[in-house]
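The complex appears here without one of its protein chains, the remainder shown in place.
So, chain A:
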Amino acid sequence: MDAVEKANTERQRRWVKDKKVGEGTYAVVYQGREASTGRKVAIKKIKVGQFKDGLDMSAIREVKFLRELKHQNVIELLDVFSSKTNLNLVLEFLDSDLEMIIKDRALVFLPADIKSWMAMTFRGLEFCHRNHVLHRDLKPNNLLIASNGELKIADFGLARDFADPGYKMTCQVITRWYRPPELLFGSRYYSSAVDIWSVGCIFAELMLRIPYLPGESDMDQLKTIFRALGTPTEEEWPGHTKLPDYVPVGQFQKFPMRDLFTAASADTLNLLSKCMIYEPRKRISAREALTHPYFFALPNPTFPSKLPKCSTHFSARPLDEVDGNVQMNSTGPGVKARSLKRKLTSSDDGSEGRNRSIARRLDFSKHTPGS
């Protein structure tokens, strides 16, 4: 056996897959552990054989960036190994994500909790941007939460290095509700400001407990944004009418943020509005955000381990959400299936999962053979 193969086999032996916890179109996620220590990990197995162009781009992006980025608020890639035509990414195991926490109606968020999550998000993002990496898919279910409460940015499948000025990038990135107006208008030259817009949307969602700008189509997304923040003027955002896909979508008055975020402090609204400035060059940067007065005013951010925690964890999720012939729309630890739609029904998610798992176990008619 070649030395390289041998090294791979050794790596492979270090990790044990215990159970499948998620499946998407291009990856299967297992909960596993390190054989020698028992440390819990998530193993994301990417099926490579099915791609006619070999290793696929999202896998390559994810591996490329996570190999370089080591930060408390960025998910850690512990190892990579291959098995036949599969690529296995060993990631640190994380219990839940911010989306699950937002949707858990049993939890009450204090302003200090939100401040803590925001600080961790900005810290992780500042590190990515400092390393010239654009994430391009920030949303609550890509912000994972460790058992000690720490938040980690995950899923770098759409990430890329900053392009040189004048070098085109695709505008088909970022999940719609978190996508900034410059991308919706088809801008091919953009910057780290696109991620900041997404963080602004997440910030608002933490306060509202529902998505802030849930557009139903790309066109509707622009309308939704303008209905909330007012249609931009040429003065506010010079040149935006010249963007490739610009279309007038109607004149809307700015809806005062204060009326929607009734309980928010002035500092809070100031930082939020700076994340949602139309002109990307004026939008606050992650580094500036970290020194914003919001983070220095009382209340102090909650210590991570004291943050509200989800009652359900990935590991405790019933298997029927993730196996067999069921449409996959849950996320795995540390990773998630691609092109997932968020469920909007959120009333009693916490208990729903458990009820369903019991119902399924008693319902013999629903067995899928060989599952």
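Operating definition for what follows: contacts are C-beta pairs under 8 Å (C-beta built on N, C-alpha and C of every residue); 3 or more make two chains touch, one makes a residue touch a chain; residues count from 1.
In this text, contacts and distances are computed from a predicted model.
Q: Under which of the names "Cyclin-like domain-containing protein", "Cytochrome c1, heme protein, mitochondrial", "tRNA (guanine-N(7)-)-methyltransferase" or "Large ribosomal subunit protein mL60" is the non-displayed chain listed in UniProt?
A: The record names the chain that does not appear here as "Cyclin-like domain-containing protein".
Q: Which of A:V63, A:L78 or A:L213 touches the chain that is not shown?
A: Looking across A:V63, A:L78 or A:L213, the contact with the absent chain belongs to A:V63.
Q: Which residue among A:V41, A:I75, A:L91 or A:A119 touches the omitted chain?
A: Here the residue in touch with the unshown chain is A:A119.
Q: Can you say which of A:E34, A:E76 or A:E150 touches the chain missing from this structure?
A: Missing-chain contact among the listed residues: A:E150.
Q: Among the options A:L55, A:A228 or A:V249, which residue touches the chain absent from this view?
A: A:L55
Q: Name, in rising order, the residues on chain A that touch the hidden chain in the full complex.
A: 2-5, 7-8, 12, 16-20, 23, 28, 30, 47-48, 52-55, 57, 60-61, 63-65, 67-68, 70, 72-73, 80, 82-87, 116, 119-120, 123, 130-131, 150, 160-161, 290, 295-296, 300-301, 303-304, 323-324, 361, 364, 367, 369-371
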